[in-house]
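Got a structure for you, questions after.
A protein chain is absent from this complex, but the other protein chains hold their places.
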Amino acid sequence: MPEYVRNTWYVAAWEEEIEGEKWIARRLLDEPRLIFRKQDGMGYVMLSDRCPHRFAPLSLGKRQADDVVCRYHGLVFAPNGSCIRAPYGGTPPAHVNVKSIPIAARYGLLWFWPGDPALADISKIPDFAFLESQNVWKGRSLFAGNYELLSDNLMDLSHVDHLHGTTFQTEGAHARATFEVRDGDKDTIWSEWRINDARKLPVLEAMLQGVDKIDQLLQMRWSAPSCMALRILWMPQGGTPDQAVFSMINPHIVTPESTSTSHYFWTCEPNIESENLARAVFETEDRPMIEAVQGYMGDKDFWQMKPAILKQDLGAIRVRRRLIKLRHAEHPKQHESTG
Amino acid sequence: MPEYVRNTWYVAAWEEEIEGEKWIARRLLDEPRLIFRKQDGMGYVMLSDRCPHRFAPLSLGKRQADDVVCRYHGLVFAPNGSCIRAPYGGTPPAHVNVKSIPIAARYGLLWFWPGDPALADISKIPDFAFLESQNVWKGRSLFAGNYELLSDNLMDLSHVDHLHGTTFQTEGAHARATFEVRDGDKDTIWSEWRINDARKLPVLEAMLQGVDKIDQLLQMRWSAPSCMALRILWMPQGGTPDQAVFSMINPHIVTPESTSTSHYFWTCEPNIESENLARAVFETEDRPMIEAVQGYMGDKDFWQMKPAILKQDLGAIRVRRRLIKLRHAEHPKQHESTG
Partner (left out) sequence: MPEYVRNTWYVAAWEEEIEGEKWIARRLLDEPRLIFRKQDGMGYVMLSDRCPHRFAPLSLGKRQADDVVCRYHGLVFAPNGSCIRAPYGGTPPAHVNVKSIPIAARYGLLWFWPGDPALADISKIPDFAFLESQNVWKGRSLFAGNYELLSDNLMDLSHVDHLHGTTFQTEGAHARATFEVRDGDKDTIWSEWRINDARKLPVLEAMLQGVDKIDQLLQMRWSAPSCMALRILWMPQGGTPDQAVFSMINPHIVTPESTSTSHYFWTCEPNIESENLARAVFETEDRPMIEAVQGYMGDKDFWQMKPAILKQDLGAIRVRRRLIKLRHAEHPKQHESTG
């Protein structure tokens, strides 16, 4: 499998997944990581979850203020990764340290930069400011599929009619949509779907008194490497986005756990019905499909599988080519087929 | 592992496994396949169970008359494999299609031809006409073993004394058998075992009034690639097959699921005692042995394991050499050791 893009921000967890002084151990980009909040509440720590001495998981150990004590031989690591104490023998050699990875809390999410720490620039975190004003429940699902299979899924919304057609009662409306794909700023790609004369959802009826026909606009924004946001707007037929009578926006953020498994971060309305619907869609409709496809792909590369390319694949393919370009910039010797 | 012989008929299923309009999804020769009966009842369809667009299992989708609708993006495939509709964008490009594999119902079995469809000749299906006049129950067992381990087992009936000795109360009779192996027509190999002065089974007592001593003749017929039939005859001592007072014949048909797992198709008398006996023999005597042997072989080739060859191996070895020859004819560059 090709190398991951490394000089970019990925999401490690929802901030609220970190309970008090407890840490979480999570596999991210094929590496075990330990994540916890500093005691003063002013920041987070992400360390490699593998002691450099004898490879013990640090997560089996314990915290000592903001330091981490390995359970195997008691080595103590500071938040910057330096080994500051070795019980046997006193001061450890200076080169004994564990990797510390830049991590930042923003929008209720914990972002980490797996590449060169000197390049980690907070201003490059994709914009998910909308999360700050939302009262939502936050979810994470693990998919046994490569993260690019999830952007394939999300960038081609024609799949909603078929995979989620019953759940969302789309009645084939997406097949009638016009759509366009365009590059945005800051390494974003937009896939925009407009459904003319869309169905009036019951929840919208009240707001749409006097409006005869409505259009539905679905704006999917992809930010490298795999952070998506979907805004859905309803407006009078032929209207522009600023004429929307109702809209919603949700995150669809994907982080590789490994080359064949992914963390999927999502939100829903703050009630159990909404969570159940979200889980039905993500975990019983999308997930079995993604996992079956991964099962067929195995270790093979997507292009090596010779997919039939259809009109609707424009957004998904553009994302795949952008990722190849980003990977190539970091790993110039890595050869990848581009279809 | 060597390539399979492809220009030949394999069994995919018992015809009665297909219930009404339901399809079955089955892995055959390492490929996922979808199998169903046409609405007019006049034939069957076998398609690759993998959409060429984004590799979704078609079996997660639904039937539309004799067409198959993919659940991921709604592509519709005709029985010949052509994609006849793409909901988004209308007509799909002509090259979008799924592999359709020749399949034919004969003798209550569904036969498929995984090689060049132009060569698929119904007359080459091995003769299992005896099944048409039998009132039997039909079974299928999955063995975690390469299909050639099953022909090894079946072509050397000396194993019956030891692996099934208690079940069949053979009392070592097979060790006394004379046997001969010969080639038959239409790519068949016969392994024939004659037990002189055989045990009179209780079921035969009535028919054998006045007969002092009997012989038992076991005729195993192998047809390429792995379709066997075993006829057992009882006759007065020294008699010829046409003097048999009683006989039975059963299929032992094996199809690779993968290089290390096999479908085993068998029959038994139409009652629960008979099914229990068959399952005891196949699933609790043969299967653990085959699976243990496969476990020891792992990815290694049979000849690479340097088996000790004994007198009784003549039939099994001839089958193995025939398969190597058939494979070599199709894949001339594939090198295989032949012991």
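Going in written order, the chains are labelled A and B, and every chain counts its residues from 1.
Simple rule for what comes next: a contact is a pair of C-beta atoms (placed from the backbone, for glycine too) under 8 Å apart; a residue touches a chain by one contact, two chains touch by 3 or more.
No experiment lies behind these values; they were computed from the predicted model shown.
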Among A:52, A:102 or A:165, the residue in touch with the chain that has been omitted: A:52
Options B:138, B:159, B:252 or B:320, residue touching the unrepresented chain: B:159
Of B:60, B:144 or B:289, the residue in touch with the unshown chain: B:289
Options B:172, B:202 or B:332, residue touching the unrepresented chain: B:172
Positions on subunit A contacted by the hidden chain, ascending: 32, 50, 52-57, 60, 69-74, 83, 86-89, 92-93, 95-96
Contact footprint on subunit B, counting only the chain that is left out: 152, 156, 158-159, 161-163, 172, 174-175, 177, 288-289, 292-293, 296-297, 305, 307-308, 310-312
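The rule is simple: only the chains that are shown with their structure count from here on.
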Where subunit A and subunit B are represented by their mean Cα positions, the distance between them in whole Å: 47
